[in-house]
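A single protein chain has been omitted; all remaining protein chains appear in their positions.
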Amino acid sequence: MITADPKGVLTGSHYLDGDHAVAEGALAAGCRFFAGYPITPSTEVAERISARFPLVGGLFVQMEDELASMAAILGGAWGGAKSMSVTSGPGFSLMMENLGLGVMMEVPTVLVNVQRGGPSTGLPTLPAQADMMQARWGSHGDYEIIALSPSSPQECFDYTITCFNLSEKYRVPVLLMMDECVGHMTEKIVIPKAEEIEIEPRKWFKGSTEDYLPYKPDDDMVPWMVKVGDGFRFHTTGLTHDERGYPVMSAECQKDNVGRLVDKIRSRVDEIVILEEEEMEGADVVVVSYGISSRVAIPAVERARADGMKVGSLRLVTVWPFPENRIRELAGQVKAFVVPEINLGQICLEVERCAAGRAETILVPHAGGWVHDDEDIYQAIRGGAK
Amino acid sequence: MTADKKASTPDPKHPMEHLLRMDRMPHIWCPTCGLGTIVTAFASAIEKLEMSLDDVVVVSGIGCTGRVAGYVKTDSFHTTHGRAIPFATGLHLVNPKLKTIVISGDGDLFSIGGNHFIHAARRNVDITVICVNNFIYAMTGGQVAPTTPLKANASTMPYGNFERPFSIPYLADSCGAVYVARWSSLHVRRLTTAIAEAIAKPGFSVVEVISPCSTLYSRRNRLGTGLDLMKFYHDNCEIQHGADTRDLDIGFQEKIIVGKFVDRDRPTYVDSMNEWYGEVFGDKYESYEGSVK
Partner (left out) sequence: MNEIRISGFGGQGVIRCGYIIGRIAALYDDKHATLTQSFGPEARGSACSAQILVDAEPIRYPYLTQPDTVVAMSQEAYDKFGSDLVEGGLLLIDEDLVKPTPSDRERRMYAIPSTRIAEELGNRIAGNIVMLGFFTAIAGIVSVDAARKALPSSVPERFIDLNLAAFEKGYEYGVELLAKEPAAPARPKKAARKAPVKKAAKKSDK
């Protein structure tokens, strides 16, 4: 790890909404190339970046659409920059095509989705958490991805940096799955000094040009990276490819190539995921939540505890990869999982899969447009504790 | 051939070997396809410009021409269908000193990628687009393209095409490209010169290359062999430098006007940005020369 370039770091206390905090997080992480397309409720990120970049040596470009934006940030990353784009539902759908290219070419980049109600145009100005499965499965083919979900402007800042760091370490596009509520909620955020911000540097290849194979994995299964113009004259493609980056149309190469893309994440889930756990010891019910829902669940959990129920809380800061092992472990110890989410059942399916019938999984659904009433979460906890 | 004779023959070397990924030969293109000639013209143009290959980056989309990126020995990217231009835009904007060149087909650049083309031209992003136009989607088996001439047959226009095609030079000109030329794969020397001029020109430059597809376009339309198509170009291409781009439509088996049509100066995207921000921010602004040091 290295420390942040002070040029982009707005050290101090600020009163910012989640979208603006994401922009500051990106600047602090060293992002210097942004390509995006305006879409509510994510636009404020682009606006702040467009205002801040000219004086820190960054380049902001508003592209013609989200297809172009996603393609451009992949190009920007191969050019050597830390790159990012921001969008919401409809734009996220358009970006799925080149998100897959990013996975296939193993491009470190960050994509933020400020989720709003869907499907289609849905509720542009109101929150939802209904793109969570799309985040995992939205592009075609098999792959693994990393996605984090913040619950406050401060976390938007902090976890944007984490997203950049993870993307560099695992060479995969990393998603920050926000929602309109967090994006448009203004609170105090504290930006530390640059020297207190840890930055994962790019995994630059240090050998000679003759020795370079773009997709030869290192011990951690992640290949070394170079940038254009450095004389490596490398080739990369969205086709299934070998270590040279050359297309090979065979089942064997597919197994090696895609297998590694999946394994480099899947085999290191415990190292990647960030969980916040509370009062798991002897819990009868565990509330599994993420993003704004984890915050809204707190009063319900506290009330249930005050009423004598044994309630643990498992907050998924990292939603993807899913912490399967931890849920499996807990399933043998608790009666029920309660999953509040602003959708009609997405992450609860993962919980249910991992619980495998050993504990009940209770969804607290919300169709979107607002956050949960904590009474609904409380009643679900009561139901699970019986 | 005797053993002695064989030993005395030097290893056959392709004159362009240092510019090509010889470890990927033979290529996948059909015999008589124009792409081999066009890649050679591109490589010759790079030689002519006396540029280091390290400073050139090639980006392709999907399709027969999309495979060019895999054969040229520069940093090269084979991206998704239609997205070569925005991908290249990202590469270029991060490192404007590199010569970023998009080589792709007519379907890739003007159908699925059409919106990206017009906006890159409008912004005058300093990249060069070489569009290989074979009038058809060849990789997928001969479907109608946005460039298929009226009446020409395609697998998804089995009774002949009734959709009006784009004129690539007219579109490029209207959207603000600073350099626009059209040649065919027969015009090797002129094509090489045009590619070199386009690369050297700051701003969004476009070279359309009419190219034979004997496997699909020609066979579906009973136009004969690849050689017959080259003869057709020879007899029917008319050089008109500076022609009005409104007059460059290509009809089925009709005259093809070729030449250099547009060569003008406009500030590039990065130049415009630097000039404007310099005015707005004064000394506080450091002229942007790339975000990677």
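Should a chain be cited, it is by its letter among A and B, assigned in written order, with residues numbered from 1 in that chain.
The rule is short, and it goes like this: contacts are C-beta pairs under 8 Å (C-beta built on N, C-alpha and C of every residue); 3 or more make two chains touch, one makes a residue touch a chain.
Quick caveat: nothing in here was measured; it's all calculated off a predicted structure.
Asks: The chain left out touches which of the shown chains?
Replies: Contacts of the unshown chain, counting the full complex: A.
Asks: Out of A:E243, A:E277, A:E324 or A:D373, point to the residue that touches the absent chain in the complete complex.
Replies: Of the listed residues, the one touching the omitted chain is A:D373.
Asks: With the missing chain put back, one of A:A4, A:M84 or A:L123 would touch it. Which one?
Replies: Checking each option in A:A4, A:M84 or A:L123, the one touching the absent chain turns out to be A:L123.
Asks: Given that one chain is not shown, which residue among A:E187, A:D230 or A:E324 touches it?
Replies: Missing-chain contact among the listed residues: A:E187.
Asks: Residue by residue, what part of chain A touches the chain that was omitted?
Replies: Touch set of chain A with respect to the missing chain: 13-15, 17, 40-41, 117, 121, 123-126, 180-181, 184-188, 292, 295-296, 298-299, 368-375.
By our rule, only the chains that are shown with their structure count from here on.
Asks: Under the touch definition given earlier, write down the residues of chain A that touch chain B in their complex.
Replies: 32-33, 35, 54-55, 57-59, 61, 63-65, 67-69, 71-81, 83, 97-98, 100-101, 105, 227-239, 244, 246-247
Asks: Given the complex with chain A, which residues does chain B contribute to the contact?
Replies: 21, 23-24, 53-55, 57, 59, 69-70, 73-80, 82-83, 85-95, 97-98, 115-116, 118-119, 269, 273, 277, 281, 284-286, 288, 290-292
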